[in-house]
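For this view, one protein chain was removed and the others were kept in their places.
Entry: subunit A
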Amino acid sequence: MSASTRTPDAEGASEALDRVVLRYLAKRGYKSAAGVLRAEAGLAQTVSEDDYKTGMSLASAMGADAALSDHLLWRSEQESDPRFAIAAYAKLRDWAHGSLEKYKGELCRILFPAFAHVLIDLVKRGFGEEAREFYVEHHADHMRLYGEDLAALSALSEPEHIESDPIARKFLENKASVRMTSYSFDLLVKFLHANDLMAVLAVLNAHLCVDVVKGDPSPFEDDADGAVVITGRTPEAQRKFNSVKGRWGLVESCLEIERIRQHKKDTKEREKERAAKAREEAKKSKKKKKKNDGGAEEANEAEVDEDGEGEGDDEEMPDVPEKKEAEYPVAMLENPPNTIRSKVPLPQLDYDAYEEAVEDLRWRVKLTKDTLPTVCFFTFTHAHGLLTCSDATADVKHVAGGFTDSVVRVWHLEEEDEDYKKYKKEKGPIDRDAKVARSIPMTEFVGHSAPVHQVAFSPCGKFLLSASRDCHVRVWSMELKICLCAYEGHLHPIWDVQWSPFGYYFATACHDRVARVYAMDAPFPRRMFVGHLSNVDCIAWHPNVNYVATGSADRTLRLWEMSDGECVRVFAGHAAGVRSIAFSPDGRTIASGADDGRVYLWDLARATCVASLKGHVGPVYSMDFAGGGGLVVSGGADDTVRVWDASTPETNEDDATNAPPPLSAVAKRLPLKTFPTKNTPVFKVKFSRRNLCLAMGARRSKTESS
């Protein structure tokens, strides 16, 4: 309608106006009208596209009503009185808070970027006092969601600080992306126009990417789900590379696949044997024609045994003692994922470790919503304030702890200490229930010169990695009990280190905002993943070793391709720094836990959040998926181990094209079960290869807890 009325006018107007109208039409989807106009005005298609790329970055970045950006272009940023900006912000704030409930959540979301930029702008222009007053007056609104940023912003007082302060730079150099429904956006623009709030408009123009989506705002907005996160990329760009097709399958040589293959082979063999036996029996019965009750009984037993396999075969079990299957349901990946060819050369596990691992998987308990895991808790006594991290081997033979006194201590659960050996020699082995003090033998690994922030056992259990604040990663041999190598390359504290699922490679998360990947054979990094806007706090490997996920204090979760070092996914939405990451064993889902206790499950293929797990009330220090998937376990500072349902809704490949739903629309889940510990924060949770859940932590001393 509007297009038809405007088209004749446009003929006589200037080229600039034509462009404006064209963009408007394009945005509104009036393609034919735009085509007509273009033809009539004699503008080449390329002109309008150039327009997008060059001076009008805002228009494309905002992906919004072009009329706004054009309007803004008419006005240059006013050099104005600081009070004007303050008043403008106050006005905007009052309006946003007074708006209809339905749109309030969305409108309030832009307040923090506006606040931050007004503040930075004031400081930059030398109005330190005014900036402080402004901060005092308005900071309370944002305290809950942006406490960390506020703390940094509150410190700014001199224009020179802006130049060097990382948070200020983050705000100035990146655009915050805000998601809004079109109606709310219209409301906002109209309000800003009507009240002539040029100062705020200028700020929003320069530093905000409004991602306008269709539809109504979701009625049950949880504002923690809508925190504005600066990812350093425009929503368009983010969407673009979040839509990059990943190879999320598992590699052929992966243990899980091997397990499935073996299972198939076993069942086939068994069937063959069964068939053979049946034939024999048929012969016998022909000869004897006697009772076959015994046979029926056996068949029944077999049925019970086979229940967990989900195969539904009702034939009897063969008597092959060395290949005996577990009597309980065994965990396996339910729908075997597609396999991919690894772009990264993969090491081979050595024969013994491999055999052991496969045997363990054969005995792995199946865990579901109804059969919750057994949790073994390792309490580090007299260690609160000393212990910073811990890990256990997959076969639960060793438990390691990293301490602030720079020592890594490893407890050997299967060895017997000297006292006990003597005791045993004299009095024989003690009863399991006997109350005889039995300390676990322990080895101290001394080598670091600063607190150790992470320890990790290699998948084969022969090596131990430790990352320390002294900027070194050390690898220790569990057989020789010495340090084999210290890896250089960091200049800042290392917060996290993790082995790849096949060993050999490991990745580090560093305070300098870079994640690095090392191979064991060289002391320098093989890959560096640069892009986070704050220090990288945690790191995890995709089960196929081709991807590394990092979580950062900038509240984003990023996924990096190992082969070329590119970032392939950015997940934003957490309202606090990401503290722990875990991949599901089928490689399709990733879980991230944050400092505020929220855990999100993200679908990798669709690049969307699929579930929000609510329950923790403090930082989530560690998470792990159960072998075979289905459950995720998390442990945190609130002294609890929580078990969650990790099933993801069925995904349609076609869905990938649709816009992802906003975080607030994501299904919320409560923990299936919560296991409180006795005054012990949970530093690490991990499933052993047989699906025993291990949890570790240092008990608080009484003075600390009070």
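Everything that follows uses one rule, which is that contacts are C-beta pairs under 8 Å (C-beta built on N, C-alpha and C of every residue); 3 or more make two chains touch, one makes a residue touch a chain; residues count from 1.
By our rule, contacts and distances are computed from a predicted model.
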item	value
Protein that the absent chain corresponds to, by UniProt name, given "TATA box binding protein associated factor (TAF)", "ubiquitinyl hydrolase 1", "E2 ubiquitin-protein ligase peroxin 4" or "Trafficking protein particle complex subunit 8"	"TATA box binding protein associated factor (TAF)"
Of A:Asn242, A:Ser406, A:Thr640 or A:Ser688, the one touching the omitted chain in the full complex	A:Thr640
Candidates A:Phe84, A:Phe191, A:Tyr354 or A:Phe377 - the one touching the absent chain	A:Phe377
Residue in contact with the excluded chain [from A:His161, A:Arg274 or A:Lys343]	A:His161
Chain not shown: contacting residue from A:His207, A:His453 or A:Arg569	A:His453
Residues of subunit A in contact with the chain not shown	128, 132, 135-136, 139, 143, 147-148, 150-152, 154-158, 160-161, 165, 371-383, 385-389, 399, 401, 403-404, 409, 411, 413, 439-440, 442, 451, 453, 469, 492-493, 495, 511, 535, 537, 553, 595, 618-619, 621, 637, 640-641, 643, 673-679, 681, 683, 693, 695, 704
